[in-house]
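Yeah, one chain of the complex is gone here, protein chain that is, but the others are all in their spots.
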């Protein structure tokens, strides 16, 4: 995971939470007071992003050393997942930002993990979407990978996705694919969103690289997969949940993309204990 | 709601989603193509933040005019909640950021609304916490207000909260309150987190302004409220959910703070339609 | 004092003073030349902010070690208040910014000190206002504390202050207080600016937390203090100077706020000596 | 005056003063309420920077129209120096930043004006120094010009100033001037700080462009001016005040530089009235 | 071309060129003086980026109207390529930045145009590389498109490129492709850099999407194209110049990538005339 922008983001987050200063702690703790902070699980979850928590604390505490549970491990309630030592004033100023971040990341990894587990035995990949929290996309997509999922495109520049509006504006899938093939970098695959089997067929003729089946029934998907027959990657999208994902995977699609992984995962329950 | 930082945040969010450019749409749409974008509800929710969506589109389209459903209104599936007109290329570049923001804000307002509705008839306020998404605190706290809730402190500087660690470091609540009263601006109330009735009593002697009852049972809360008897505001905190909030409100507390409002509200389902 | 934003501010300040480079020194000193920089008092003042000077030098010199006079100590002319060692080129590039900052902070602490000393024996607090230098508020309010003063609110979000315009818009103090109490976070005290005793009485009925007596005579203040009688904090404001502050303190007010502390304190006289 | 960076600085200043929002006014005023803000002089001063105040308000109010007293005019108590109209909420959010800026700029212009007036009849220029408020240099140097003064260099890059340390490191003024002449852009004049007449003589031999007489007595200055005899510009510096500046000007120096113009000018007294 | 970051970059560029202000023009022109600025060609070139020049002037002049030669048109010496009207002070402050940008962009478009013209009749695409000027990549890649070229990947995230080091670390192309296919988003094609025909063959077995022939002779390339036979895109890279590009295109490769397009294109000669 790239940390280049992370430093700046963390400063931004800390400033949001700190305002003009921690009036309570500054009145009580001396700058010299040292403490040990421990993050403890209060529920079950897949561990993700403790290195991010560490980055938050590092912003406040030069030369921080810490221990952290490994990304991807299934954590049980009561387990310690992160700990570090430093000035109490700094630990308390980093606490909330660090927790807010890892609770979200663990939540996403955990939800992803459940989806992935649900389709064990099938070759299909679970992927995320662009339905991420504004400002946190790189982190959230990292959490998806930690949970066993894969990433779809990160932004509008690193993947071509021809949707209904594009098709309508061009008159046909064929024409849309042509225009894009003419202009876009040759390094990107071309994906087309389809609504029925006729569109799927047109995609095959146009030799698109990835065919998205949008909100199709399992039967339609099965049919589409048969038609496509390995000539393109097949992505199922729309309305996927823990109840229906196994049936979808069984249709033979290659990719199942799920917005809920990042927009609706409940936060994992983690709290910080401080011993001074 | 203050929009001063919002402009910068929106640029940051758009850049995250746009990368080096929308390779698909740029190959297909001419800069002159004009479209009408409509956000349509695909589920029920409390409307919140369509003005924020408008700000996102305004960033791309100077002089934008738009219509938007009123904040706080309960929206039914199929309703149109926002629409605006402009160059298709710009509408598509703003789409995902605008949707990601309002789906989250509506989700928070909706969850808050359910909590508030649950305690109808009781004077208690539902409030948020600092357990917000890093980078989105001001917006999320706005959504809480839209949903009928109130805001707790925005950051470590605009509210004094004496917690267990502060008390331990000082030896007593009395000493902690003294130190803070000596140093902190006189404009802030002093809140103390208590775990049992003895601590509540000590708070009363120390004349604190707000007493938080942390993870107490309903019975303990009732007892505490009786003890406090109007000498301080009483805040219930910890483990509040839609099942137990009415019982908590019935204890007579003034404030019920709930982290889940902002850290675990599922996104509302909204999609953008584009007619060209 | 929080240093989170300080790093960025210091870069901004250094860039302002450095432009595209120190053309004089770069032509004369080799990068390897090492020097010892000493800040020496050329007048009497209360020491404040030498740690800020250190931060400026640290920006240019990794691993800087320094000695500094303690904040709050009364310095005599000729005393050394700060010294550090490092590459001459870096010392000279940090010199002016560091001096400009500490001369201002010492000036503020010194002026505050004189006001505080003037009311020795009275319980009243000397506080600052929002009349600070744009961009330097957190630092200047720190200097006020060093000088023995206290801080009023840091910004429009961490204190409620109902002024004449608010009252006029609502029709009455009572209505203004009601609206604010309904909407603002419960963690903030409510302060009302009053111009006469009738307004003071209305404040008492409305149970406001802090009553500001704006530009009242000492007699009026004494009267107001009697009326309020401990039911609210009392703040004197407007036209306070070293000549009248003792009389004001004698009226029994709790807080005396003074804009001049930050907007008109003359700089303390400090110069840097460099030995190579 | 260049406004390129000003927009960013103003956002920074407004954010400092606004925090997460004006909790008082937001609870009281509706977004639609319109008001008229007027800045009124409460003392005598030289007007400077009302256009800066306008920029602050413009940041909040698109298409602002305003009236402003002309820069450089001597203002009498009670005069209106600035007025503009707009939403009350925005006027109140810009008020303090706008006032804090113009009170300082008027203060500087006023003090400069007094120094300049003191030496009427002499050709000498009053100039500022680099002893400005960090972050406000361009604005403060503008105020100096408004007050009738001139600017010295803006930063370490746009003026060459050889000081005692530079001379010591080179062994002689001659050698220092040589090194600088060899390396620095040919567009900059070379100024040397001198402590006695011997150094002045060495400067003349080295053909420096500007000779600074540092902390010399009036007699020494007179002697130096005679020696220099038009071969270089002569700058007096150090310990200049309103009492001794006329005597200094009478020595025949070309430039008199005064740090106090920017580091110790008391703020002018201006307040904002709001009619709704 | 996306202009989202451009506004910020232009401010940065203007600040670099303006410093603390245009001392010459400010002393001479009144703020009210209006002028007409015209960019005139002093040599032959392909026009590119006049809209960028316009953005620079817009930064200084609200509501600017301008005329500009069309991107891609071959300009003859003496032709006018851009003109706009506005305050002289602002025109002069934008002049150098605007010229520096368009001279570079026209230079790149012109060089690209010559390469593209050289291979007329062949289907091969001329593409750029990541050897662009730091900070100007999006603009420079735009100029390549204007000149008739195509873009290779914009950054390390929107294209997969397996190079010698990657292969060495994995032991084989096959293993490297496997690892990447396992982890990278499915939306990206996989490109492998090859040095000889054995590697080309291994690529075909591994079913890579794009095979780069690095620094191969024309004969080797011809051989490789025959081997690949449409199973992957073929890219020629390394040592391409105007002398050998036609021979390279004749080998049947699909893509010819050229670093010199962006790192060594001489600036086109354009100057600004100002009539007042």
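The first chain written gets the first letter, and so on, giving A, B, C, D and E; residue counts start at 1 in each chain.
In the analysis below, a contact is a pair of C-beta atoms (placed from the backbone, for glycine too) under 8 Å apart; a residue touches a chain by one contact, two chains touch by 3 or more.
All values derive from a computational prediction rather than experimental measurement.
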item	value
Residue in contact with the excluded chain [from E:60, E:113, E:137 or E:150]	E:137
Hidden-chain contact residue, picked from the options E:7, E:183, E:217 or E:231	E:183
Subunit E residues that touch the omitted chain in the full complex	9, 12-13, 16-29, 33, 35, 88, 92-93, 96-97, 99-101, 103-104, 107, 130-137, 154-158, 160-163, 165-166, 168-170, 176, 179-180, 182-185, 188, 259-260, 263-264, 266-267, 274, 276
Touching residues (missing chain, whole complex) on subunit D	125, 127, 150-154, 157-160, 183, 185-189, 191, 209-210, 233, 254-255
Contact footprint on subunit C, counting only the chain that is left out	11, 14-15, 18-22
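FYI, only the chains that are shown with their structure count from here on.
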item	value
Separation of mean Cα positions, subunit E and subunit A [Å, integer]	33
Distance from subunit E to subunit D - Cα centre to Cα centre, in angstrom	45
Junction residues of subunit D - those touching two or more other chains	18-22, 137, 154-155, 157-158
